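Below is one structure. I have some questions about it.
Here the complex is missing one protein chain, while the rest keep their positions.
By letter and in written order, the chains are A and B; residue numbering begins at 1 in each of them.
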Amino acid sequence: MAFRTTRWVLRYRPSQRLVHWVHAIAFFVLLLTGLALIWPPLSFLAAGGLSRLLHRAAAVVFLLTPVLYALLDFGGLRDLVRDSFTYTREDLEWLKGFPGYFLGRTSHLPPQGRINAGQKIHHALTILSYFTISGSGLILWLGKGSLGPTGLLIATSIHDLSMAIMAVLTVGHIYFTFVYDALPAMTTGYVTEEYARMEHPLWLASLPSEPPYVIEVREAIPETPEEHIAPLEKEAAG
Amino acid sequence: MAQLAMLIDLSRCLGCQACVIACKAGRELLPGERWIEIREVVVGRFPDLRGAFVPHRCFHCAEAACVQVCPTGALYKRDGFTMVDFGRCSGCGYCAEVCPFHVPRIVDGRVSKCATCLDLIQAGQEPWCVQTCPAGALQCGPREEILAEAQARAVALRERYPNAQVYGETQMGGLGVILVLTEPPEVLGLPPRPQPLPITVWKGGIQPLSLGAIFLSALTSGIAFFIARRRHLEEKNGAFARSGKAQASHHPNRKE
Partner (left out) sequence: MKLTRREFLRRWGAFAGAWVGLSHLGEPVLAFLRSRSIRWPWYRSEEVRVTYNYCDMCMWRCGMRVYTVNGRVVKVEGNPKDPKSRGRLCGRGQAAVAHLYDPDRLRKPLIRTGERGTWSFREASWEEALDWAAEALARLRDQYGPESVAWFAHTTGDFWFGDYLPLAFGSPNVGKPATGLCLTPREIAAQLTFGRGLGGHEPVDWENTRYIVLIGNHIGENAHNTVMQDFVRALASGAKLVVVDPRYSTAAMKAHRWLPIKPGTDTALLLAWMHVLITEGLYDREYIEKYTVGFERLVEHIQPFTPEWAASITEIPAEVIREVAREMAAHRPRAVVPPGRHVVWYGNDTQRMRALFILNVLLGNVGRPGGFYIPRAPALDPYPHPPFPVEVAAGGCGAATAGIRIPDTPGHPPRADGVGTKFATGPVVIQELIEPMITGQPYPIRGLVVYGVNLFHSIPNVPRTIEALKRLEFALAIDVLPQEHLAWADIILPEATFLERYDELWVASHRTPYIALREPAVEPMPDTRPGWWIARELGMRLGLADYFAWSDIEEYLNTRLMSVGLSLDRLREEGGIFTWSGKPYLEDYGEGEAPFPTPSGKIEIYSEALARAGFDPLPTYEPVEDPPPGYFRLLYGRHPLHTFGKTQNNPWLAEVYPENEVWINEEAAAALGLKTGDRVLLENQDGVRSGPVRVRATPRIRKDAVYLVHGFGHRGSRLSRAEGRGASDNMLITRYRLDPISGGAGMRVNFVRVIREV
């Protein structure tokens, strides 16, 4: 059996991953139970009020994730907010090259730090939508019965629009995750050094090249390559 | 079935609330739940007083804001009445917010408002409230007949009540409960011209737009995934093959 050694780079600390998944689960519960009130084929989920209960339970979790993040890892939250709203010329350059990035290429982009311009915008919009969706949601929840038609329409419109923004962002988020094999970042916490070099070379350069930031993993190379990777690799190589 | 409607003649109502209890009994409503309320209105200064008992109940608007706003289809129109499918209700309470008459309530996690005794009408009977009203102030029948009756009554009442008038002919596209009023609606606490909501902005604009954006982004991503994934692997394997030498040439600012 042959072995291969890969270098992995620590991208997310356990607390960050925990916050991410709590937030993600709450978000999807909210999305599904919320869509039940917008999309008729899902309306049966709303009957009887179970979805309303779930929506509110998930809403509490969703609302509290920033607090959870602050408690577990205040520095991480601070960095996230600061980075999300700090933009440089490189970011503009990066955005110009976004179409290419969207279609799977990174080499034409200016080298990026820990967070690229796309992620910054994603984070910034997520933070802003967090406030609009939570605010309108709380108004709908706590003001129930005294909103009046105008209040209801304004609040639900803001809520729906915020939801749409967050949902579209999430679609993109998942898309890029799978295009660029970024999932391990949020499961194990590590990305391959190769990924870090392609996507965030400045950040990689800024890290000390020692554990826990960079680790080496020795793994067995399978005897027969995985069926649909092999042709791809062949194709790519050829 | 033709468009139906109910008639409530305020000149006849004695405020005895038999309808309130008959409805509660016949529809087996929960403790605390009532589909009809009777409000007493007296205006003027002693001894020049005028008064009436005003029903506070679903008026079955033709252009019902509650039906338009209901996310699950639990509220719907049939034969001129606003029906309720309680099994479909999510208890969101939007109907309670938008009703120009502030009628629907949320009781036990679901909407509570007159769900119409249409099954009784179809069986040749009358709604419970109509059946029992000792004063005979309530009627139920085809809307055209009810409206004609109401107009005739309003004219006949002018001698005793100079302000007698019909309410519900045009409000909210025409109500399914036509009232014969003894005083102008504003005196009796009824909105003279309740405004339908600009609900299409929300229901017909923002919601489809939101759903569309989500589906479109999902679709685009789904298609793009195959292209992007292939290109990414190309790049990655290329880079891997070239061992990173060529990388710098891709972008002028790119550094090792």
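As a working rule, contacts are C-beta pairs under 8 Å (C-beta built on N, C-alpha and C of every residue); 3 or more make two chains touch, one makes a residue touch a chain.
As the structure is a computational prediction, the values presented were derived from the model and not from experiment.
Student: Which listed residue, B:8, B:64, B:106 or B:137, touches the chain dropped from view?
Tutor: Spelled out, the listed residue whose C-beta touches the missing chain is B:137.
Student: For chain B, which residues reach the chain that was dropped from this view?
Tutor: Residues of chain B in touch with the missing chain: 11-12, 14-18, 20-22, 24-28, 31-32, 34, 42, 44-47, 49-53, 85-88, 110, 119-120, 131-137, 160, 226, 230.
Just so it is clear, only the chains that are shown with their structure count from here on.
Student: Flag every residue of chain A that touches chain B in the complex, lowest number first.
Tutor: 36-40, 43-44, 46-49, 51-52, 90, 93, 102-111, 144-145, 147-149, 151-153, 156-157, 160-161, 163-164, 167-168, 171-172, 174-175, 178-180, 194, 197-198, 201, 205, 232-233, 236-237
Student: Applying the document's contact rule, which stretches of chain B touch chain A when the two form their complex?
Tutor: So the residues of chain B touching chain A come out as 65, 69, 71-74, 87-94, 96-98, 100, 106, 109-110, 197-199, 201-202, 206-207, 209-211, 213-214, 217-218, 221, 224-225, 227-241, 244, 247, 250-251, 253-256.
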